[in-house]
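Inspection log for the structure reproduced underneath, given as structure tokens.
For this depiction, one protein chain was excluded, whereas all remaining protein chains were kept in their positions.
Order of writing sets the chain letters: A and B. Residues in each chain are counted from 1.
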Amino acid sequence: MRLSQHVRHNRLALAGSAILAVFSLAAIFATVITPQDPQVHFNPFLSPSLAHLLGTDDVGRDIFAQLVVGTRVSLLVGILTGLLAVSVGVLVGLTAGFRRGALDELLMGLTDVVLVIPALPLVILVSVYVGPGVWNTVLVIGLVLWPSTARVIRSQVLSVRQSGYVESARALGATDAWMMRRHVLPNVLPLILAKFVLTVAAAMLMEASLSFLGLGDPTANSWGMMLHYAFARGGFIRELWWWYLPPGLCIGLCIFALSLISLSVESESDPRLRRALER
Amino acid sequence: MASDDILVRGQRHEHPSSAIGARAARYLAALAIIVTVNFLLPRLMPGDPLMNVVGEEAYYAAGSTLDELRSDLGLDQPLLVQYGHYLSGLLTGDWGYSYLYLRPVKDAIALHLRWTLILVLPAVFLAALIAALLGSLAAWRRGSRTDVGLTAVNLLAYSMPHYWLAMLLLFIFSFRLDLFPLGRATTGGLSGVPLVLDVIWHMLLPLVVITVFKAAYDFLIVRNSAVAILGEDYILMAQAKGLSGMSVLFRHVLRNALAPLLTVTALQFGMVLSGALLVEVVFSWPGMGTLIYDAIGARDYPLLQSAFLIVALCVLAANFIADVLYPLLDPRAR
Partner (left out) sequence: MTDMLRVSDLHVHFDTPAGVVRANNGVNLRVASGESLGIMGESGCGKTVLLLSLLHLQQPGRIVRGRILLDGQDLVPLDEREMERIRGRSIALVPQNQATALNPAYTVGQQLSEALVIRRQGGSLGAVVVRRSAPGDSDREEFIRVFSTLGFEAGPALDRLLRSYPHQLSGGMRQRVLIAMALLLQPRLLIADEPTTALDRAVKAQTLDSLQRLRRSFTMMVISHDIETISATCDRVAIMYGGRIIESGPRAEVLAHPHHPYSRLLLRAQRRERGEPLSAINAETLDLIHFPSGCPFHTACPDALPRCANEPPGEYSTKDTMVACHLYHTEAG
């Protein structure tokens, strides 16, 4: 597939994928590789040592263990939300792009309105009412992230529709479904992938922000929740940088890796070269 | 126009496509929906609508007078009637009472909003300026070590959670180096010029965080814009006239990158504002962020609802202002 070609030829994507691979492996083998059980209570506020690589938190739980196990939650929420938001977005985008007319206007109107409402405040408000929980979070964040994908997909569908070979296919009697499969989908697939990567990143950031404010799921200890506890339970005031720096760093690295991958999908050619060769 | 959707948080922006009239209509529709959502949420969410409307503290404080309170607030009436009361309440300034701050919601918000704007508005302009300069430079030196370095640094800065960045800076410069205060907007008891200076001293670190956060995003946008602009014929023409590289950069590239930058700034104002909220929490800055954080803790729903409304209004206003200003920057749109 073309994506693997990009990855192979492109060092950016390679670096990004490598970083993500490390985190994914950590997530999958979390319970195996963690040196301590994150639920066990040792002495609180311990400094880093061989036994506790990042010390312990305010109730004595090993921070490094929490970091490793937290990988699962953070990545999972990101991926699930990404799947949800992109699915909805693709559905809306394809429908609007294909059907056109009143349905298109309605859907795009809805999309625009949701786009203009500030995302985090809305998510905070709804979260406060629905309460904590991984699935709640996925739903609420997915609620605000689908419009961007919808818009982009719709644009792509429109531009494919206006291209010559689609018109001739239509003239020959091709049905919508056939055109969707043969012409639209191949063009739209790379775009969907790129948007998925970006959406996962945005979802991870939003989940972290929500958790930082205390709206995350306390039973699912994500990196964002670790930051919340570190800040709210005295870790910050006591200058226990080994508690709050690592989770944030992990979030940042994941986002960085995802951004690298999404950037590499857009290969940048020198516009002057294009111009010179066209003359 | 700048390529959209190349970045993570930049997910939600698009470029303006229709006339001012249509856009104003869109903003009004958004406002209507926001207000309606605000109205419906407490009444449809799990839990007793009364608690959702007055907040947990008030609910438990009411004790035996719950039913009285319920009919006082009209919660036993049909939804449409309630909606009418709600709207008229909004317009007349009755936004509810906050048990957390023990004052009308409207007053609490006004107090906190001011501090947020003091922090956010300068950050937005500073960030745009820095990003415009660095982005054009990176595009001009495309592929060089300057470009790669700048892009990598900005991408990294943009990826880190900004409130984490805030904690890091506060740790290094306040806790360890003792150069800046530990938080809040002012040490208290000052007025006049000393007050202003004191506020500025407190403002510096949070301002840096928000500026860096926004500038990192803007940089990538400007760089993309500038690269596209550099491929334009009028840039070649400017060089052919004998303009030096720097002149071409400032007079032609930058100038044409301003319009897309304005659009992005406006469309991302929501993101910046949201970001600022979390940074305020870290610095105990008495703005909307701290208000929301405290309100979440106390489940003070009236406060939260109105905070959301105000933030949304600010974002809509920013969008509208940008739409009005756009033709000034792009003569083709006049």
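Operating definition for what follows: a contact is a pair of C-beta atoms (placed from the backbone, for glycine too) under 8 Å apart; a residue touches a chain by one contact, two chains touch by 3 or more.
Note that the structure is a prediction, hence the values are computed from the model and not measured.
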In the full complex, which of B:173, B:201, B:250 or B:320 touches the chain missing from this view? B:250
From the listed residues B:61, B:179, B:200 or B:237, report the one that touches the chain absent from this view. B:237
List the residues of chain B that touch the chain left out of this view. 232-234, 236-247, 250-252, 255-256, 329-332
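Criterion: only the chains that are shown with their structure count from here on.
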On a C-alpha centroid basis, what's the spacing between chain A and chain B, in Å? 21
Considering the complex alone, what residue numbers of chain B touch chain A? 3-9, 11-14, 26-27, 29-30, 33-34, 37, 41-42, 45-47, 52, 142, 155-156, 158-161, 163-165, 167-168, 171, 175, 227-228, 230-231, 233, 270-271, 273-274, 277-278, 281-282, 292-293, 296-297, 299, 301, 304-305, 307-308, 311-312, 315-316, 319
Would you mind writing out the residues of chain A in touch with chain B in their complex? 109, 112-113, 115-122, 124-126, 128-131, 144-145, 147-148, 151-152, 194-195, 198-199, 201-202, 205, 208-209, 212-215, 227, 231, 236, 239, 241, 244-245, 247-249, 251-253, 255-256, 258-260, 262-263, 266, 268, 270-272, 274-275
